[in-house]
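Here is the structure we will look at, set down as structure tokens.
Only one protein chain is missing; all other protein chains are in place.
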Amino acid sequence: MTETAYTSNEIMSIVAARHLNNGQVCFVGIGLPSEAANLARLTHAPEVVLIYESGTIGTRPDVLPLSIGDGELAERADLVVSVPEIFAYWLQAGRVDVGFLSAAQIDRFGNLNSTVIGDYDDPKVRLPGAGGAPEIATLAGEVIVMLRQSTRTFVPEVDFISSLGFGRDGQGRTGTSGKGPTVVITDLGVLKPDPNTNELMLVATHPGIEVSEVEAATGWQLGVADSMGRTEAPTEVELQVLRDLKERTRVAHGEDATVRPAHRSG
Amino acid sequence: MTETAYTSNEIMSIVAARHLNNGQVCFVGIGLPSEAANLARLTHAPEVVLIYESGTIGTRPDVLPLSIGDGELAERADLVVSVPEIFAYWLQAGRVDVGFLSAAQIDRFGNLNSTVIGDYDDPKVRLPGAGGAPEIATLAGEVIVMLRQSTRTFVPEVDFISSLGFGRDGQGRTGTSGKGPTVVITDLGVLKPDPNTNELMLVATHPGIEVSEVEAATGWQLGVADSMGRTEAPTEVELQVLRDLKERTRVAHGEDATVRPAHRSG
Amino acid sequence: MAEFASLHEAVAELVSDGSTVAMEGFTHLIPFAAGHEVIRQGKRDLTLVRMTPDVIYDQVIGSGCASALIFSWGGNPGVGSLHRLRDAVENGYPAPLVIEEHSHAGMAARYTAGASGLPFGILDGYLGNDLAERSNIAVIESPFDGRRVAAVPALEPDVAVLHAQQADRRGNVGLWGITGVQREVALASSAVLVTVEEMVDVLEPRGPNAAVLPSWTVDVIAVVPRGSHPSYSMGYTTRDNVFYTRWDKIARDRQVFTQWMDEFVVGASDFGSYLAALDAGTLTALADDD
Partner (left out) sequence: MAEFASLHEAVAELVSDGSTVAMEGFTHLIPFAAGHEVIRQGKRDLTLVRMTPDVIYDQVIGSGCASALIFSWGGNPGVGSLHRLRDAVENGYPAPLVIEEHSHAGMAARYTAGASGLPFGILDGYLGNDLAERSNIAVIESPFDGRRVAAVPALEPDVAVLHAQQADRRGNVGLWGITGVQREVALASSAVLVTVEEMVDVLEPRGPNAAVLPSWTVDVIAVVPRGSHPSYSMGYTTRDNVFYTRWDKIARDRQVFTQWMDEFVVGASDFGSYLAALDAGTLTALADDD
């Protein structure tokens, strides 16, 4: 292909970034969501307002934070508030347009599990827990989910609903003010809820990815949209801005640059 | 008499100040309560913590504030917080030992009226309203009331209970965490609730004041304690510190010094 | 994002007849200039909201702009009564005023619920007094230990009207010192109008308790230096205690009040005339003349 080569993480971040509009208020999680949201801010959405649950509002980090509470986020924020306030005055009051979430598992109705694999009282894997996601999932105007796709992560029904998608029957959003997961972005393609059943279905594949590959990486019989889309390949600008951001981050945090080599030689 | 002459306002402030102990946390109103609380801080109680409802905590004003939100209070405070916080985190949480209140009327059970004289819907005099007092009255560890005594201000039953004393029957403090008005300081003497009935009774008169004068200035048949006390006359130090404070205030606010004369000549 | 406009445009755009308007400020940063503009534009039938209605609401009520008042303490701080407010409540002059009153703690809880998107707030309050039966208060029990607390409905004004020290060029508003319930009011209201002392490149608080209202939470900003007179803007102006004393005399008499309002507010083109009279020493001349 003629496009520049890119990694699967890169296309996830780039596609997710494209879903964020200029001027929107976005509640951001650490990791890929943070990467995608800042990529959007550095490309087509300079006036996007990024909120992190540590209480930083309107932050413009020059490098990606490693933790949700990095000093970088506070120093470059329009304001910093307490954690009770970020949830009560900002998220709960309906001021967040888009919530960016990830999880360990998602099911066909977009429910997210970040709590436990297996039985709650006798877990196979104890995961970190729900954190801020349960209320982002119900209170943000809409939710964008980012998750690498495999039959381990895309399961028919999650062991534990940490954060509500559309509930166990697809019709479980009574009483919530937000629309829930309107789009799920993976390393293979893009899924959206069926307008009637709310079951996630494939609406687009990334360049070079076949529908059959996505089906094989999904733990349920994946529905496919009538008019399947094709993700536009990353542009040079998108890739350059993303890679510059990650390089700045690498240098700033010093981890790979100075520590890993020492470690490897140790 | 051999003591220095003093005004009735001065002895009210001085006696009230004596009731505040060093290290106590005191929620202060404007006017005489503020004067008394700061006098205590400048004499025997240097570590008293003064809180004003405008959100200033641990303030040490050099001159008396004219309004509850004077800049002086903010500039000389240990911290300044929002008004919702001062009521929720500080008063409601039980952090205030003493509330200093005044009112337009008090009744024999220590209930305070600062809302209306006459019928609520067709008032003879519409007063400013309750402000912060209702919750100070129920949540402060105890309440000190300061009020000039007359049959107009000391009434059998207030027209409107703005702030709870002991209720209309003297037994109305169920569910409140504070003790209510433990002492009422007037220009004539000191009243305290009867331990059984909670009816205010005279426990001390100020120098030169006869019991009969206090009775005549009270709108109900005033009970008198078995062992009547006599207020100790203001000391030279108390008077000097109070007068210095008021002189600094007069000069700082400029009102009397520069404006009144111009007004009189105008 | 906030837009910058003249105060005339700002008030015309955001305040309508019948609006519920909260001009807040806890003796500090009181939006007098904006209140004058509301009077000048002859708004009617307003429901005024404020914890501590003071001289600006005396002026608005006395000018016949309001039909209702939701409040917890209404007076001239450090001086005494608000005579125009009293005249409205006691005599229905110039128009009847429906009042709904609370304690400060109750009003703060109502604004906080509004800012939080909750239908109600809870507090340990309204115990044993006569306010509860005059207001919309409920008692609810803790589902955990049965302890009873008061519930108050969220307060969500149509328009918050505030004065602050600074706005940056992107429209972020900076305020500090005693900030009262201003942040809660701004976040509880459908629209937010802010007058500021100064536009700056970077917000630079010069006192404690610094707060920021991000640009996207504010609708219109008007730069109005000294716009909080006779109250003060910490770091810019000091409180004009003399004015508050003189106001008592101006407001006490219906005719003197009307004459003063006509001269300095209604008949003025903007807040500049008021400041000119202030600087010339003629603003309170009516109070000197008797």
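Annotations for the structure displayed:
The chains carry the letters A, B and C, assigned in the order they are written, with residues numbered from 1 in each.
Methods note: a contact is a pair of C-beta atoms (placed from the backbone, for glycine too) under 8 Å apart; a residue touches a chain by one contact, two chains touch by 3 or more.
Bear in mind that the values here come from a model prediction, so they are computed numbers and not experimental data.
Note on the chain not shown: across the whole complex it touches A, B, C. The residue touching the chain not shown here, chosen from B:H44, B:R76, B:R95 or B:R248, is B:R95. Within the set C:A12, C:A95 or C:L118, the residue that contacts the chain not displayed is C:L118. In the complete complex, the residue from C:A68, C:V149, C:V223 or C:L278 that touches the missing chain is C:V149. By the touch definition given at the top, subunit A reaches the unshown chain through residues 30-31, 53-56, 65-71, 73-75, 77, 79-84, 87-88, 91-92, 115, 120, 123-135, 137-139, 160-164, 167, 172-173, 175-177, 253-255, 259, 263, 266.
The omitted chain makes contact with subunit C at the following residues, 117-120, 122-124, 136, 138, 140, 142-145, 147, 149, 151, 153, 208, 210. Listed here are the subunit B residues that touch the chain not shown: 23, 25, 47, 49, 57-58, 78-79, 88-89, 92-95.
Operating definition for what follows: only the chains that are shown with their structure count from here on.
Chain-to-chain contact here is organised linearly: an open path runs through the chains from one end to the other. For subunit A, the set of residues that touch two or more other chains is empty. Under the contact definition stated at the top, the residues of subunit C that touch 2 or more other chains are 183-184.
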